[in-house]
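Report on the following structure.
One protein chain omitted, others in place.
Every chain is named by a letter (A, B and C) in the order it is written, and numbering of its residues begins at 1.
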Amino acid sequence: MELSTFLQMFVNGTMIGFQLALFATGLTLVYGIMLIINFAHGELYMLGAFAVFFFAEQLGLNYFVSLALAMIVVGLIAVAAERVFFKPLRGQHIPSFVMSCGLAFMFQVAAVLAFGIKNKAIDSVFPGVIMLLGTSVSVERLMVSLISAILIIGFYIFLLRSRSGRAMRAVMQNPDAAALQGVNINQVCSLGMGIGAALAAAAGGLLAPVFIFNPWIGPVLTWEGFIVVCLGGKTSLPGTLLAAFILGYVRSFVTTLVDPVAALMCEAAILGIILTLRPQGLLGHE
Amino acid sequence: MNAPLLEVRNLTKRFGGLTAISQLSFDLYRGEIVGLIGPNGAGKTTLFNVITGFYPPTEGKVFYKGEDITGFKPHKLVQMGIARSFQLTTLFDNLSVLQNVVMSRHLHTEVDFLGSLFHTPGNREKEKATEMRTMELLKLTGLDTQWDVLAKNLSHGYQKTLNFTITVGTDPELLMLDEPLCALNPERITAIQRLIFTVRDKGITILVIEHNMKALFPICDRIMVLDAGMKIAEGTPKEVGGNPEVIRAYLGGAIDVSDRR
Amino acid sequence: MNRNDWIKWAGLAAVVITLFLIPAFIKSPYWMLVLTLMWVHIIAAESFRHIVTVGEYSFAHVPLMGMGGYASALLAMKLGLSFWLALPLAVLATAIISFLIYYPCLRTTGTFFFFASFAFGEVMRLCWVRFRYPFGGVGGLSHIPRPEAIHIPGLPTVEFTIVSHTSYYYLILVFMLFSLLIMYLLDRSRLGAIAAAIKESKVLASFVGIRVWRYEMIIFVIASAFAALGGSLYAHYMTLLVPVEFYWGLGIYVCVWAVVGGTGHFAGPIVGTIVFGLARELLRPFPQLVPLIYGLILAATLAFLPQGLISLPEKILPWAKKVLARVKER
Partner (left out) sequence: MAFTKKLLPLLLVLLLVPALTVTIATGCAPAAPEVVKIGIAQPVSGGWAAWGVPVDRAARLAIDDINAAGGITVGGKTYLLEAVTEDTEADSAIAMTAFNKLIYDHKVGYILGPMSSAINKVVQPLCEANEVIQLFQGSFPPKPDDYYNFRGTMIGEQMAPAAYAAVMKLYPETKTVALLNRDEEGGWTNQDVARNVCNALGLEIVADEFVDPHEEDYAPILTKILPLEPDFIGMGMIAPGYHALLIKQGREMGYEGPFLAPTGSDTAIMLDIAGAEAAEGLTAVGTADYIGLATTPLMKDVGERYLERYGTQDAWSLEYYNDILYIKAGIEAANSVDPTEVVKALRTPGFTMPSVYGDVSWVGEEFWGINSIASCPLPYTQIHNGKEVVLGVVTWEDMKPLIEAALGK
């Protein structure tokens, strides 16, 4: 196999990695703070895509403005959902998981009623392709990766520097201790849910011009997100990044060298093996 | 003197850098009550966890009745007659007191699977027998009045007692108690002290971690003092109480040992 | 037997008789089908609860149900075995496979177990997709032989064809009642008690001498065996198995039925399955709204009935009593 093909596989993997990373960071955050296995996360991605579609295509706003708006709107929706649906179930894994399934159902119906069933797409924002070493890199996806990276880094800075960021980390490490130190758990939960949802919406909005979307794209993504989260170690954000790229490369290389189903198999197998040999995940703590 | 029941031979446990227990050796003889004291982080609970196979030791061995039991699984140890209680009271929270203690009789109720499946008369008798024995235990520990209360609804003192009852329920020969007296009011303390004696009179050997000196010293035949994972003193309560090293390391220490919360 | 027991047994008898009489006053084959499928789902949900009794939630359960279907379908199609032989063999085979799947999973607990079981179940499911021989690939297995007719001297032969809804109804009803009975007895047996103890505290359980690992495995294997029973019945009823139908879709539904019904109580999953199953059929005129209604039922239940729908009577009985009392006063 020539070098170019190999490079192409590498590029593809990196792109997938960035997409998964941005999506799964929110999932990890929500799990880390609230221990919610949030099955509705993929629906938040879907809502993000539709929100951008609404603002950019139907209202004709600038793409980046609509992206920001989408993040805010979806974030607020998620905060409301957290307050109404998840608060009573805090700390109970399975009930909150089931509740999130219910939420996912409702979001899907909402999207169907609002936007119909047809596949939607929005015009490409950064058309064009860069060719180097016989490898093609779509500018669009490059920008997606770039913006994802910026968002993730920004989120990390927020997490490390800001006061509420530190509060979040405290809660992720040890909720009880954090509560004792006077951290307002409810606030942190809402904030975490909001930010997690905003990141999901950002992923949705960023990929809306690259891919197509309909009300049912959520669940599959959610499962991929879970695989990433578990692999990285449920509450470890660096772990999530690592896992996202590992999975990206596995997907890219196995699909190209074998076939797509084999790629799915590998992902599931890796997850199972890691979870059983190192239950806390790659970078998770005991 | 007869052969020791439990022999610990230069046991060492390191977590990464820090050494929780270093080169610890001691013997326990049948029918004695040995107290294990030491400041927080002296490695007392770690010692329990290593002996009961929670963590494998870094070095050293543990012998029980002359047999090497290093790293045995808990249920194996229980079969051999070693029982332990937990510092943070662990109970079957949503089961009644009776069910809790019935569970503790697990090894001593031979289960006929089909019998229990179809509730045959024979099986009912067995269950009756177990419940009788359980009620005896509850009478012994004074929980019989609350046999049908859910464990989680018991007062702290009674939860400690139930915890103790469960350990006794497994018919152990060696009983390892982790702070059975901490945060209890005086009459509960005396009650449990009396229990410890009754149990000892049945020929059960007891190793007990406790911070509450006032409560501990009177019941112990021997006291071992741990500091930073090392045994710094051993002897009768009187000797230990008078040992200047101990006083420096511990009794004179910052923490007020008489009522720890 | 005291009065309560009498009521109990009378009630049980009444239920069973009613179930056996339903075909007499429901002539619609469509509703026969709906109920029959519901019985299969009840087997699935109840055996799922059986896993929950030790405090774990398994996502390999539905793939294992599918495995039961595939096993008996393959035995019947490739080896030409009779359904009546294929069924027990499939249950056995699935029990063994479930052991292999849960063996690694049991190193983990809680959420980790949840996802580990998902991963291994998914690997198994993808095997059906990946290997066209013998599993038939994405298209799955079709034209699975139906059960052979039952000949009992002196009675009319019971045929199993695409239109013999009643005989299927009875076949699956009998199997459902059988598995419910066994699971109920297991639940009350010492095994159930041990499961409860393990659920409460694995550590303490091990320190009263319970071999936690072994008992968990026993319970999981039994549960998987019942799931396989359901799967096999489903396969020979539908005569079609498609891998995607044993994806997380049904997995989530089974979990939802069990949890919304109430896993703390034996009858919980039954309630859940029936409520959602009927909701599904009664909402047929508005297909788009089905998920919405599901979501609402689910949210309302989790919010107001933490113990599940099963605890509804306890919640309203006192209130009802009050009302009655007030009525009496007048």
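The criterion applied here is as follows: a residue touches a chain if its C-beta (ideal position, glycine included) is under 8 Å from a C-beta of that chain, and two chains touch if they have at least 3 such contacts.
From a predicted model like this one, the values you see are computed outputs, not experimental measurements.
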(request) Write out, one label after another, the shown chains that touch the chain missing from the document. (result) A, C
(message) For the chain not shown, which residue from C:G66, C:G121, C:G140 or C:G209 touches it across the whole complex?
(response) C:G140
(message) Touching the absent chain: which residues on chain C qualify?
(response) 4, 7-9, 11-12, 14-15, 18-19, 22, 25-31, 33-35, 37-38, 129, 137-140, 142-143, 161-163, 188, 234, 238-240, 242, 245, 265-267, 270-271, 274, 277-278, 280-282, 284, 287-288, 290-291, 310, 313-314
(message) Using the document's contact rule, name the residues of chain A that touch the chain not shown here.
(response) 1-2, 4-5, 8-9, 12, 15-16, 112, 117-119, 121, 124, 127, 129, 131, 136, 138, 211-212, 214, 216-217, 220, 251-252, 255-257, 259-261, 263
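Following the convention adopted for this analysis, only the chains that are shown with their structure count from here on.
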(request) Return the chains common to the contact lists of chain A and chain B. (result) C
(request) Name whichever of A-C and B-C has more C-beta pairs touching across its two chains. (result) A-C
(message) Need the central chain here, defined by C-alpha centroid distance to the all-chain C-alpha centroid.
(response) C
(message) Based on mean C-alpha positions, I'd like to know which chain lies farthest from chain A.
(response) B
(message) Please tell me the distance, in whole Å, between the geometric centres of chain A and chain B computed from their C-alpha atoms.
(response) 48
(request) Could you tell me the distance, in whole angstrom, between the mean C-alpha positions of chain B and chain C? (result) 43
(request) Find the geometric centre of each of chain A and chain C from their Cα atoms only, then give the gap between the two centres in Å, rounded to an integer. (result) 33
(message) By the touch rule stated above, which residues of chain C touch at least two different other chains?
(response) none
(message) Give the residues of chain B touching no fewer than two other chains, as numbers and ranges.
(response) none
(request) Would you mind writing out the residues of chain B in touch with chain C in their complex? (result) 52, 73-75, 78-79, 83-84, 86, 90-95, 99, 102-104, 106-107, 109, 111, 113, 116-119, 166-167, 169-170
(request) Name, in rising order, each residue of chain C that touches chain A in their complex. (result) 57, 104-105, 107-108, 110-112, 114-116, 118-120, 122-123, 126-127, 129-130, 248, 252, 255-256, 259-260, 288-289, 291-292, 294-296, 298-299, 302-303, 306
(message) Help me check something: in the complex, which residues belonging to chain A touch chain C?
(response) 35, 37, 39, 85, 88-89, 93-95, 97-99, 101-106, 108-109, 112-113, 219, 223, 226-227, 230, 234, 261-262, 264-265, 268-269, 271-273, 275-277, 279
